[in-house]
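What you see is the complex with one protein chain gone and the rest in place.
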Amino acid sequence: MAALTIRDVHKRFGTTDVLKGVNLEIDSGEFTVIVGPSGCGKSTLLNIIAGLEKPSGGTVAIGDRVVNNVAPKDRDIAMVFQSYALYPSMTVRQNIVFGMECRNVPKPQRAEALARVAKLLQIEPLLDRKPSQLSGGQRQRVAMGRALVRDPLLFLFDEPLSNLDAKLRVEMRMEIKQLHQRIQSTMVYVTHDQIEAMTMATRIAVMHQGEVQQFADPETVYNRPANVFVARFMGAPPMNTLPARLEAVAGGVRAIVGRGEAAVALALPPAFATHAGREVIMGLRPECIAEEHRRFGEDNTGLALEAPVEMSEPTGAETIVLLRIGGERALARVSPDMRPQPGAMGRFSLDMRRVCLFDPKTEALIDSARA
Amino acid sequence: MAALTIRDVHKRFGTTDVLKGVNLEIDSGEFTVIVGPSGCGKSTLLNIIAGLEKPSGGTVAIGDRVVNNVAPKDRDIAMVFQSYALYPSMTVRQNIVFGMECRNVPKPQRAEALARVAKLLQIEPLLDRKPSQLSGGQRQRVAMGRALVRDPLLFLFDEPLSNLDAKLRVEMRMEIKQLHQRIQSTMVYVTHDQIEAMTMATRIAVMHQGEVQQFADPETVYNRPANVFVARFMGAPPMNTLPARLEAVAGGVRAIVGRGEAAVALALPPAFATHAGREVIMGLRPECIAEEHRRFGEDNTGLALEAPVEMSEPTGAETIVLLRIGGERALARVSPDMRPQPGAMGRFSLDMRRVCLFDPKTEALIDSARA
Amino acid sequence: MNTPPISASRALIYAIAVLLAIAYLVPLAVVLLNSVRSAEEIAQTSMIGWPHAWAFGNYTTAWSDFCIAQTCSGIRPYMLNSALVTVPATILSTALGAVAGYAISLWRFRGHAWIFGLVTLGVFLPEQMRLIPWTIVLRDVGLTNTLAGLVMIHTIQGLSFTTLFCRNYYLSIPQDLMKAARIDGAGFFRIFARIVLPLSPPILIVTVIWQFTHIWNEFLYGVTFTTGTQQPVTAALIALSASVADIPQHGVQSAAVTIAALPTLLVYLFGGRYFVRGLTAGAVK
Partner (left out) sequence: MNTPPISASRALIYAIAVLLAIAYLVPLAVVLLNSVRSAEEIAQTSMIGWPHAWAFGNYTTAWSDFCIAQTCSGIRPYMLNSALVTVPATILSTALGAVAGYAISLWRFRGHAWIFGLVTLGVFLPEQMRLIPWTIVLRDVGLTNTLAGLVMIHTIQGLSFTTLFCRNYYLSIPQDLMKAARIDGAGFFRIFARIVLPLSPPILIVTVIWQFTHIWNEFLYGVTFTTGTQQPVTAALIALSASVADIPQHGVQSAAVTIAALPTLLVYLFGGRYFVRGLTAGAVK
């Protein structure tokens, strides 16, 4: 059953089109992450779902009910805000039960729900503190508690982890994911962090300039990005995108990157033979360019390549290498043992199984080897 | 020659000891990164070097001159601030030459220095703009320009990249590093980001609770961390630290992690044989725990281990796996192809060449295989 | 900053400091000293000087014996009048201003900018322009020459400041809090009572101090709309000045002024810090 249906939603502020016809159908129990750079309209979309803003056009339905004219409190939703939005003068306990108080839930039921949530989130020792006495992570947890104390049709999250430091963010990410696995509620989660999207979502909606670019499961988004924007937005460092020409050769097809003497020919998997002769943008993720002798997966030894190195950056766990393929810049992630010197030639191994091809004009995905 | 000598510097605010006797000797031309969590005293130390705060004890010498009683403007330093601290009402041009104006540098010289810096940083098109008309990255660049326009004995950087978004931070990091390679000035750079420290520094000073924990080159800090704090602070995800007992066996030594039935024995390189019989904390980086059959470096196939998986988090480029070794939690970084299911047993390969041993009481480094 | 500023700068800073000290401390000192000098001593020497004999009797005279316009009960009854006007007017104007500021800043109803524009008009309109309208209003509601009439005037006049203060302060309450409360199902008054009001002490202290000080010190309305025993103390002091015009009684006059100023001075001593702090405070830490 669709838990949330968004049909052709538009939003216009003054002369700016913030949302240009968004369509999403989200199933019950899904964990949908809406991800995109700042200004892509993702928070506006969430506010429209919550009823905190009105769409300029289109409909929003929660369950079977169109809610365009329903007040936020009657939409049967709960929301976690980026700023946490805890009521500063209330204790944690009061924060959590405030919604039930407004809805005149009987006291014994309030206490029961509070106890359940406090146990679930392990915030029992914090119940009598004020928000100002909590750390960032604890506030985040209380904000979750305020949402979880009800049993709504829909949980909305507006970048709930972006005010936490890096290490805490990783922990809370895991916890929210485990929480979803336990309670199996429908969740819509907005973030600008592609790692959060990749690790938490059952489906990811990538937004850009007020439009949904791709709406698919994480593996598809990462390995078969719908267009160059998605390819470069998801993953860090971003996917290398090299202009190339496909050329049929005996027994297969190869991609020519660069022109004249600098040109490099890279053998592609046979499946790409159908595109021979086309100009394309070839996408190759940095982790698909590794040191010589790296084995990708069980049996793949990779395609050998010698290329000039421009810079290498050792991070400890690995070394990021900036190299040139046919004159085009590309990033590689190699073993930390390897420290190629700027100016020298380096020897690399390429995982061509994971190449993506994009149309140079529309920037849309043409084909990717790993279907 | 020592460009900066810090001897036994203390700082006390009220009853709080912020710095508890810091000693650093920095050579001319070095790029020193002072790294540590917030509140470790690193910014206070930088302010003391700049003369913006007075130490409660100890001396600061720039070049051969003790500068404890010298005003900031007479210390021959330039500083880049986290907030950029651009003068909001001045154009970029005026911002850059303001220091020379205050020092009554003749106009032709000002213009010359401005032109040099604008070219170096490629900010010529921005010279007539106000800071409010610049993007974050451009402001950062102008702040650099204001420092670079002089030729001081010492450049000070106070978390200059922490207000930039992730992608820009990576770019600027490379640029600053290249800049240092070109101008070869002495730079002291404060950050809380261990990746910046690893990639930029010639030497890293890791600070914690007002004390320098380790002062060494990046490779040493990463591979031979002085203590458990440094081991876990440098690197993300942090180094796994497992309590273990070393046991002599025929032909070498092994580490026993866990007790009773869950205990796991891991063969260590022969060099550790001298520590047989000791209780230790064994440190093993997440990238040293990979999927079965991974080859570490040229010839090392790693130590095989079967371990229960608690959770796995696919990031696209790799999968982070939470597993248990002898009952202790540990993180592994495995190929993105691998998605071990929670609850199942996974097969891993361990790079035991890079194990570190710490004393369980003092938490100081005892030994590391790779000297 | 901990390091010494450049010495020329430092000299200048202290020059400014001393100037300010003189401007604000000397007048206070003159009045306080004169309040304990006898009329003869002031007449013989000058208005500025250290008391030869401490004439504390000036205070008892001013408080309960002195004659003001045929009534010889000192300024005591007028102090009570001032309190009876100031306290209710302060409370009412603050309470209404808080609600108005809350509605304007956080609810953004249609026309909120216009309403707020009208409210700020009250900050600029000269008191004299309002005398005639108030005369009419007081006559029509039958409150001429009553303390209740003054309470009404000060409450409504004060609304412009209290609304302005509260509105500016409430602007710093994040809209996310309002959104969360709306999703939780709270309405206008519940949000005010449970979320906004508990955040308000810093600004309520500012408005209470401001209103108390201004209403207490105000005298134009007092002089214009009340006579005789209905006057607040500031108006009575003017009548006192008139009474002593023939025989200068600077000592008693200074003592009366000091007594009249005492409530606001106490407010300053105990509340001044909170006033300044509240002016720059944001609602949420």
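Think of it as A, B and C in the order they're written, each chain with its own count starting at 1.
The working rule: contacts are C-beta pairs under 8 Å (C-beta built on N, C-alpha and C of every residue); 3 or more make two chains touch, one makes a residue touch a chain.
The shown structure was predicted, so the numbers you read here are calculated from the model rather than taken from an experiment.
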- Listed residues B:Gly21, B:Pro72 or B:Pro308, member touching the removed chain: B:Pro72
- Query: In the full complex, which residues of subunit B touch the absent chain?
  - Reply: 47, 50, 52, 71-73, 77-79, 81-83, 85, 87-90, 98-99, 102-103, 132, 146
- Hey, which subunit C residues sit against the chain that's not shown? 1, 5-6, 8-10, 12-14, 16-17, 20-21, 23-28, 30-31, 34, 47-48, 96, 99-100, 103, 107-109, 111-112, 115-130, 132-136, 156, 159-160, 163-164, 168, 171, 175, 178-179, 187-189, 213, 216-217, 219-220, 234, 237, 250, 253-254, 257-258, 260-261, 264-265, 267-268, 272-273, 275-276, 279-280
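The rule is short, and it goes like this: only the chains that are shown with their structure count from here on.
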- Query: Taking each chain's centre as the mean of its CA atoms, how far is subunit B from subunit C in angstrom?
  - Reply: 57
- At what distance in angstrom does the C-alpha mean of subunit B lie from that of subunit A? 27
